[in-house]
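These notes are about the structure you will find just below.
As you look at this complex, bear in mind that one protein chain is not there, while each of the others sits in place.
For chain A:
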Amino acid sequence: METLLNDFSPGLFVMQIVILIILLFLMKKFAWKPILNSLEERETGIEEALAAAENARKEMQNLQADNERLIKEARAEREEIMKEARSISDVLIATAKEDAKEVTSGLIEKAQLVINQEKQAALAEIKKSVAELSIGIAETVIKKELSNKKEQLALVEELLNDVTLN
């Protein structure tokens, strides 16, 4: 104990107190305060970033779930639409077929009607041309009457034969 006290140097003690106070002050001002503040800032920054990342992750999950739900819905809708379209098309095809049948039968009827009309017209024309022909024949016959009766008769017969051939 005595040597301990003897070793104790009051001068060094005073110097150490003075230097330590100055050092404490300087270190606090120039080192510890800025260091600890920036460390804390960084830590809160990291915490916030982590929380933000977690939030983003959750949001992403939500979004993904939403997406999946949407896709499912869209798929179902598509199915529905397809079904509907199929039934509509079936109906359409059926009606179209019926319509087509109606139309064709109408057309056929019309065509038959036209054919008949044409036939009538042709017959009328034939009749007309026969009349003209007979008039012509009569004309020639009348012209030839003056020269030869026999030949006239032969001619009439010939012409008539032609007509029947027609």
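A few comments on the model shown:
Throughout what follows, a contact is a pair of C-beta atoms (placed from the backbone, for glycine too) under 8 Å apart; a residue touches a chain by one contact, two chains touch by 3 or more; residues count from 1.
Methods note: contacts and distances are computed from a predicted model.
As stated in its UniProt record, the chain not included in the shown complex is "ATP synthase subunit a", which appears among "Aspartyl/glutamyl-tRNA(Asn/Gln) amidotransferase subunit C", "ATP synthase subunit a", "Chemotaxis protein CheA" or "Iron complex transport system ATP-binding protein".
With the whole complex as reference, residues 4, 7-17, 19-20, 22-24, 26-28, 30-36, 38-39, 42, 45 of chain A touch the missing chain.
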